[in-house]
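Okay, handing you the structure first.
Note that this complex is displayed minus one protein chain, with the remaining chains in position.
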Amino acid sequence: MQAARCHNLGMLNPNRYFHPEPGTRQIARELYEIAAQFPLVCPHGHVDPRILAENSPFPDPSELLIIPDHYVFRMLYSQGVSLESLGIPRKDGGWTEADRRKIWQIFADHYYLFRGTPSWCWLRQEFADVFEIEERLDSGNAMRLYDRIAAKLAEPEFRPRALFERFRIQVLCTTDAATDDLAHHRKIRESGWGGDVRPTFRPDIVMTLLHPSWRESIGQMEKQTGISIGGYRAYIQALERRREFFKTMGCTCTDHAVLEPYTAELSTQKAEEIFIRALGGHATVEDDRLFTAHMLMEMARMSVADGLVMQLHPGSFRNHNQSVFDRFGPDKGCDIPVSTEYTRNLRALLNKYGNESRFRLVLFTLDESSYSRELAPLAGHYPALRLGPAWWFHDSLEGMMRFRKMVTETAGIYNTVGFNDDTRAFLSIPARHDLSRRVDSNFLAEQVATHVIEKEEAEEMIRDLSYRLVRKTYGFDR
Amino acid sequence: MQAARCHNLGMLNPNRYFHPEPGTRQIARELYEIAAQFPLVCPHGHVDPRILAENSPFPDPSELLIIPDHYVFRMLYSQGVSLESLGIPRKDGGWTEADRRKIWQIFADHYYLFRGTPSWCWLRQEFADVFEIEERLDSGNAMRLYDRIAAKLAEPEFRPRALFERFRIQVLCTTDAATDDLAHHRKIRESGWGGDVRPTFRPDIVMTLLHPSWRESIGQMEKQTGISIGGYRAYIQALERRREFFKTMGCTCTDHAVLEPYTAELSTQKAEEIFIRALGGHATVEDDRLFTAHMLMEMARMSVADGLVMQLHPGSFRNHNQSVFDRFGPDKGCDIPVSTEYTRNLRALLNKYGNESRFRLVLFTLDESSYSRELAPLAGHYPALRLGPAWWFHDSLEGMMRFRKMVTETAGIYNTVGFNDDTRAFLSIPARHDLSRRVDSNFLAEQVATHVIEKEEAEEMIRDLSYRLVRKTYGFDR
Partner (left out) sequence: MQAARCHNLGMLNPNRYFHPEPGTRQIARELYEIAAQFPLVCPHGHVDPRILAENSPFPDPSELLIIPDHYVFRMLYSQGVSLESLGIPRKDGGWTEADRRKIWQIFADHYYLFRGTPSWCWLRQEFADVFEIEERLDSGNAMRLYDRIAAKLAEPEFRPRALFERFRIQVLCTTDAATDDLAHHRKIRESGWGGDVRPTFRPDIVMTLLHPSWRESIGQMEKQTGISIGGYRAYIQALERRREFFKTMGCTCTDHAVLEPYTAELSTQKAEEIFIRALGGHATVEDDRLFTAHMLMEMARMSVADGLVMQLHPGSFRNHNQSVFDRFGPDKGCDIPVSTEYTRNLRALLNKYGNESRFRLVLFTLDESSYSRELAPLAGHYPALRLGPAWWFHDSLEGMMRFRKMVTETAGIYNTVGFNDDTRAFLSIPARHDLSRRVDSNFLAEQVATHVIEKEEAEEMIRDLSYRLVRKTYGFDR
């Protein structure tokens, strides 16, 4: 879709992101034409299923494109723009800018800050492809473009489900707490609409003994499962029950975020002791660490049993900026990566479950130094292990290229899983997939141009990277 | 200046360091032509202010180009050339080569070792641009070139101030101990000469309780400030007084070198206890570590108050080679980087002062794995934080390109500060800035050629990277 349309757009060169050498660029372009034919498979992301359940018009441009996008307001904040002036809601209900046009003007005034960043690439493609805006946003045209976007959003073909179809999204997985009732997913399924939207089981809170909402979430699980969680065994049973429920709603994978990917099995007795301490409100930091390490093992065990693909996202120090967290809450651009160790941390889990071909563990990192040192060697050996794509800060032109160059020589492309857009921003989905397909096409084109692989091999590989691997890994073909 | 002149030089191709693909090269060249027009802004370096205060002729070529340059003699030493034979002064006054022509000959004999290093690029540009030498130095022409350089150095237009003007240095900051009397700076200011030379406040010794000269430096501060430093409060007061004095001499920034960038605030009582122990000569290693962590917080607090830009250079294990240190002292090419952690170490400081827009912390690293993992995410969030350029071993063609490619996508270019030459070698200043401008032009040209940004955007960005950002960050525009 993008490829066909962008010929007509001044701002989007059809050869963007391809190698400047003409021969290589031409090969990249030809590979990309293959990639662009495939629909979008979105196995991991954070789109709110409510928008597809309700299918209401999107709100105004600022609420759609700025207020929920931590990539965007993070950059403005880093240059002294207050979060209040951007309309980010305060936890205490204190004043934040309510005039959406003012917010948009501030955004336009600072739009130059994004030059050379992925937000720059995504946003201009959204403007061009979704809203048919060929101008670059700036202080002068800000209000005019605001009005133009607002007018489009009022049209029926800009409703969420219409865009879902226009974007050619074949399947979209959301991310849902273990205690989520999946009401929106139920509503979508019962609506008769054909869009394939699936939940993902994310039990971070119920696995984190010291999480402020842990006790409350255990209570919710008790209600939802009818199991009285007085001890560790019941807790495990309740988790298994919840996974079953998620599966009935189309779920094919789980997702787990941890600071360090430490895995270690506890004896049932030890797990029981810690769990009882936690129920009593007396869990220690070390209890929490050991229990999380143990529960990752348990999640792998359950995945072997029920076939859910297990995703692990370690290495983000959440809410680094305490005062922003206190005022605005989580996910405000204050999560900062830390150095992450995989070889020793994952040994217990991989030794126990890594040789199981029917188990699938998809691993991510924010620490690029682990690509060639730990992740590619691990994925190039353990049958259960696959590498997720370049993640978060690395979901970018250079970041993806580094991922491919550092991983492929040891793990091949077949131990990677294709693209995840991982986005909260529904409208950015096509731009993100398009950028990824362009990078992969360019990566393969360089290999063709330097005679590492033949053109026909690259053609097979771009089909794998754009479509086949993601469907296979996440079990959509089962 | 360089651009205009080098057309006439056989050895300096005007397209050097630009992408080999002709279209990209042409864009790089055009961006560079913009960059080359700007004067040089030098906010961080180690030029001895004495040379500009006295304005005497530079000594012979060996004393000018070899003996003080640890980049140069380090490489020769690594291949078995003794430091004595290169005339490096010994601490015990023992024999070192006094014949400067012999030293130059050894240098010429080993000049090939520098192939592909930044010293190679800088030196040949110095030879070409400063001394109009178009030949490559080798064993055969060594003495002839020595004589030619020596003859030039005797001419009035090769005096330091004349070169300062010829180099188009707009402002030059030196690095000065907190206890420096700034006599050379005073002399420059009182001379009536128009060159803008400024001190930088570097309190490493007075902040390092276990430094051999700590007690002596405290004594010097007492004399200089008239404050009797019997305890922690007086110590803080004296430091504030010294900062005031530096400001009166034109100082706009401070500089801090630490092994790890650990920051943590002590209670005043705890700081007092440690300080009293140190005065008594009983400070422990842990005292030293905690006190440095605390004093970094204090320096940030003072910067918020007095507006001095705070620079932090962590991660160098100084004087790794004990026997070289024992014979020749510090800064002899024996400082080796270590892995450096920023996310957790800087949290205390950034939580307390990082949200202050009027505070400016410029951060450097020798650990490139932290660029995309920690530094860019931090700088892309905290308003006070900016990233210094690729530093020391990474102040090079590939090093700078890695910096831009790993940092820009997350932090943009506007959370970086432009170039620092960081040099002791006065004559290398134009070559270093020129190389940096070429790399930045080339970086942007690749983005234009691959349609990430438009040419006119790149033109704005090269103005920012070459001139505007450095002036803005370091407060030269105030």
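We just call them A and B in the order they show up, numbering each chain from 1.
We adopt the following convention: a contact is a pair of C-beta atoms (placed from the backbone, for glycine too) under 8 Å apart; a residue touches a chain by one contact, two chains touch by 3 or more.
Everything numeric in this text was worked out from a predicted model, so none of it was measured.
Participant: For the chain not shown, which residue from B:294, B:313 or B:394 touches it across the whole complex?
Facilitator: B:394
Participant: Of B:368, B:409 or B:422, which residue touches the hidden chain?
Facilitator: B:368
Participant: Even though one chain is hidden, which residues of chain A still touch it in the full complex?
Facilitator: On the side of chain A, residues 19, 21, 23-24, 339, 341, 343-344, 347, 350-351, 354-355, 357, 369, 372-374, 376-383, 385, 405-406, 408-415, 446-447, 449-454, 457, 460-461 touch the unshown chain.
Participant: Even though one chain is hidden, which residues of chain B still touch it in the full complex?
Facilitator: Interface residues of chain B facing the absent chain: 12-13, 15-21, 74-75, 77-80, 112-118, 120-121, 136, 317, 320-324, 333-339, 366-369, 393-394, 396-399.
Quick note on the criterion: only the chains that are shown with their structure count from here on.
Participant: If you average the Cα atoms of chain A and of chain B to get two centres, how far apart are those centres in Å?
Facilitator: For chain A versus chain B, the centre distance works out to 40 Å.
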